[in-house]
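Quick one: this structure, given as structure tokens, is what I'll be asking you about.
What you see is the complex with one protein chain gone and the rest in place.
Now for chain A:
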Amino acid sequence: MTHADTADSHTDSHTGSHAGSHAEPHSFWTKYVWSQDHKVIAIQYSLTAIAVGLVALVLSNLMRLQLGFPGAVSFIDPASYYQYVTMHGMIMVIYLLTALFLGGFGNYLIPLMVGARDMVFPYLNMLSYWVYLLAVVVLMAGFFVPGGPTGAGWTLYPPQAILPGTPGTEWGIVLMLTSLVIFIVAATMGGLNYVTTVLQARARGMTLLRMPLTVWGIFVASILALLAFPALFVSGVMMLFDKLLGTSFFMPAIVSMGQTLEHSGGSPVLFQHLFWFFGHPEVYIVALPAFGIISDLISTHARKNIFGYRMMVWAIVAIGGLSFVVWAHHMYVSGMNPYFGYFFATTTLIIAVPTAIKVYNWILTLWRGDIHLTVPMLFAIAFISTFVIGGLTGLFLGNVSVDIPLSDTYFVVAHFHMVMGVSPILAIFGGIYHWYPKVTGRMLDETLGKVHFWVTFLGTYAIYFPMHYLGFLGMPRRYYAYEGYEFIPASAQTLNAFITVAALIVGVCQLVFLFNLAWSAFRGKPAGANPWGATTLEWQTPDTPPKHGNWGAELPVVHRWAYDYSVPGAERDFIPQNVPQSVSPSEAPDADPAAWEGHA
């Protein structure tokens, strides 16, 4: 331990925590590669997730090419089409969204927002990233093995996932399941860290009900991940046994391609229960951090406290709890006991109430606000719009009888892309535009940001809004081609071509974002400590970007909640959390009005 760290531990003692009391690294390797600093690990997680997300984006555009212009791209045959479907889905849900929200945003923001020097287990945190990277490498290896990656669909339903007739049953499925198991090891190490840090390492005065909603969202999502991922873990291991050792956890007696198999007695529906016991909380593992980020973005850029903070916290907790008792709404036509339908339809529609409260409170925060239409704010407001449409279509699919005609149609594809594709990605973009100045010390370019925003927002509406109507029509999802189906009018193909063009434009537009990320890191306008005039602790660090240990000699002390914007009588329209109640806001440390007023 260095002398400084010893002093820090002493300061920490009043919170009962020794978070981050590890030595400051000095060599390049320990500083940037084998780093135990939560900020470096966050960037490693984020860049890896974005890189792998780009692969998934390209795959989605290849799928759209086949759907919009069937047969135009010669190398897309049915096998490769289903491989794109599968890899796109799994990468986006697990390796991009989950990793970026928890490993990226969670890692960067939790210690800074609760006033800690680092995560409580820095070494475990480092291990979490490297194990995640291993999971990504194993997954990507699927593209290079004989037979290619699995084409079983991201839900990997057996028996199909491990039987001939599905692409990638030689190696691809084994790599996929192995990669998932490795990923869960990484997510567990990360999740334990995030939960413990929030519970144990908060600065003095940072009570749970003073935490910013971003921390609440990530905190509850981490708990969900710790409880939900084990179900995926066991189902992955069991399916590996079925595939490699000939067990029959999920395999009944089967005649496959004329061959009677050795399996008997297993239950394919059991896998679906396990998968969705994980899979539904997974939706909220992605959504809750997005909810938190959006709450903070809207509050900050509307210069107004989040409306109904306590209700927002309880809504996050309630949604998190309910998310464990709705899973079988993914299985209304699975052949499970039909009486389950009553229970799961009811719980699913109940979850709409706390979710609706969140939406109301976001838009009531805008009401009577002082709305600065910054780039992060554009993304945040766009999130509300896309999340509302995705949430509302969920009321169709959650309501058992209404789901039945729409199940496995393009309505479902449109629904889940709006609610857990587009919306979380908009939250991620908003979050990146918002926190990038803290991470790099420079602003992202605003013009490029607006180009990126408008193409992405309007483009995703153009892609997914009409797609709901293809679902009403009855077009089934996961179809390589629709030739010769009489109930589908020719105009549907025209619409599919339109959707493909929109998807390609949105896809290419992400290059603008990537360019902005890289260019602004070196050439962006210097940001200062608190460019948005935000109240939360991460903007009150002595250095920007924050140095190792985050806070210099003294840990911050928290005196107020995270949303003291436009307090009557206060000179400025924000009071940071570490400003004592008695002190006039004009004496707030590091408050530089010139730095943020320019961003109207």
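Please note the rule applied: a residue touches a chain if its C-beta (ideal position, glycine included) is under 8 Å from a C-beta of that chain, and two chains touch if they have at least 3 such contacts; residues count from 1.
Here is the rule we go by: contacts and distances are computed from a predicted model.
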item	value
Undisplayed chain, where the name is taken from the UniProt record, one of "ABC transporter permease", "Succinate dehydrogenase / fumarate reductase flavoprotein subunit", "cytochrome-c oxidase" or "Phosphoribosylformylglycinamidine synthase subunit PurQ"	"cytochrome-c oxidase"
Given A:Val333, A:Leu448, A:Ile505 or A:Ala521, the one touching the chain that is not displayed	A:Val333
From A:Lys304, A:Lys438 or A:His452, residue that would touch the chain that is not displayed	A:Lys304
Interface residues of chain A (partner: the chain not displayed)	78-79, 82, 151-153, 157, 159-160, 163, 165-167, 252-258, 260, 265-269, 302-305, 307-311, 333-335, 338-339, 341-342, 345-346, 349-350, 352-353, 356-357, 359-361, 363-364, 366-373, 378, 381-382, 384-385, 388-389, 392-393, 395-396, 399-402, 404-405, 407-409, 454, 457-458, 461, 465-466, 469-470, 472-474, 476, 478-482, 484-487, 489, 491-492, 495, 563, 565-568, 573, 600
